[in-house]
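For chain A:
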Amino acid sequence: MPGYLIKKLGRLLLVLIGVSLIAFGMTHWIQGNPAELVLAQTGVDPTQEEIERMEHQLGLDRSLPEQYLTWIEKVLQGDFGTSYITGVPVKEELAYRVPATLKLTIGAFLVTLGLAVPLGIWSAVQKDKLPDVLTRGAASMGLAVPGFIWGLLLCYWFSVRLGLLPMTGEQTFARLVLPVLTLSLPLTSRYICVIRGCILEQLEEGYVFLLRSKGLRERTILWGNVLKNAAVPVVSLLGLSLGSLLGGSVVVESLFSWPGLGSYLITSINNRDYPVITAYVLLMAVAFVLINGLADLLLCLLDPRIRLGGGRQT
Partner candidate 1 sequence: MEPLLVVEHFSVQYQRMDRPAVDDVSLSLNPGQVLGVVGESGCGKTTLIKGILGFFPHCVAGVAGSVRLEGKELLGLPDKERRNLLGTSMDVIAQDSGTSLNPMKRIGKQFSQILGEKLGLSYQSSMIYARELLARVNCPKELLNRFPFQLSGGQRQRVLIALAFALRPKLLLADEPTSALDVTVQGQVLRELELLRRDCKSAILLISHNLGAVSRIADQVAVMYQGQVVEYGETHQVMDTPSHPYTKGLIACVPSLSLPKSQRLYNIPQGGKEWEGGCRFASRCPERIPDCQRQAPQLRPGKKGGLVACHCCG
Partner candidate 2 sequence: MPLLRLNNLCKSYGKFQAVDSFTLDLEEGETVGLVGESGCGKSTLAALVMGLIRPTSGQVLFEGRDLWKMTGKEWKAYRRQAQMVFQDPSASLSPRMTVGESIQEPMRNFFKWSKEQRMEKAKRLMADVGLSLEGFNRRPSAFSGGQCQRVAIARAIGVSPRLLVLDEVTASLDVSIQAQILNLLADLRKAEGFGCLFISHDLGAVRYMSDRVVVMYLGRIMEVLPGEDLPQNAKHPYTQLLLNSMSFIEGQTAQEPFTPKEGTFQGCPFYARCPYGMERCKREIPSLKSFTQNHFVACFYNL
């Protein structure tokens, strides 16, 4: 187990370095000359001399690796620079936005698990009977149609037509319902299919035949054996799906005007507010990589074949 974890940790670190290099590249080459940008905020055309002085002040005349190290140091302290548009440090804006996005994604994640796990199991147990066919049909629809269309539909019915749930205003629970549902719908559909598939695959395994031939009840076989084994591929997918939640949150936030990171990103893209974009990307990538690391750890605890290093993996 330590060997496996150390290897995973090493890869994780490498990926984080790669991510930071991309983000650094963004700040360095794409945003234009920061010295000019800073001076431009004063509103007066800077002279060449002033620019050079500013470059020195910002450390831009040093070698690239040195600049990278200074930049990394600043980032690790949470300093992402200031927004071009508002002049407010990006850090402060993020601190306000992150909780809103967290509420949304965690809510959606819980809803997904709460819906998909029972439905997936039920669908697998009732294979090819009416409940399974209906669930699968619904899941197919949820999977095929882009998430924001569901959002628009929910929005139209519950907010515009029925006026039940608010679209704007305070971050209340009622206002959270529609975005959370929209965000979790595609993922729930996917998980129903995956969980169902994994259970059915396990039911074909030799050990299920053995247990059946010993006359064990289906209940024991399912709850005592199959579910745990089927959880392995599902858990290995958990990390990835949180990623798709983070990505989806951008669309949902913008659709429901939810004041989270996603809507902040869209505004910033339209304003070419590069420090914000860089900070957002870096934050998301790091969060995602760490979540995946956690999922790996969970997998390692769950599956003895990984933990004890041997045998074939599923």
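How were these candidates chosen? In short, all candidates are chains of the complex that A comes from, given by their letters.
By our rule, a contact is a pair of C-beta atoms (placed from the backbone, for glycine too) under 8 Å apart; a residue touches a chain by one contact, two chains touch by 3 or more; residues count from 1.
Computed from a prediction, not measured in an experiment: that's the story for all the values here.
K.L.:
Out of 1 or 2, which chain touches chain A when the complex is considered as a whole?
P.N.:
My answer, from the options 1 or 2, is 1.
K.L.:
Can you check the complex and tell me which residues of chain A touch candidate 1?
P.N.:
Per the touch definition, chain A meets candidate 1 at residues 205-207, 209-217, 220, 224-225, 228-229, 232, 302-305, 308, 310-312.
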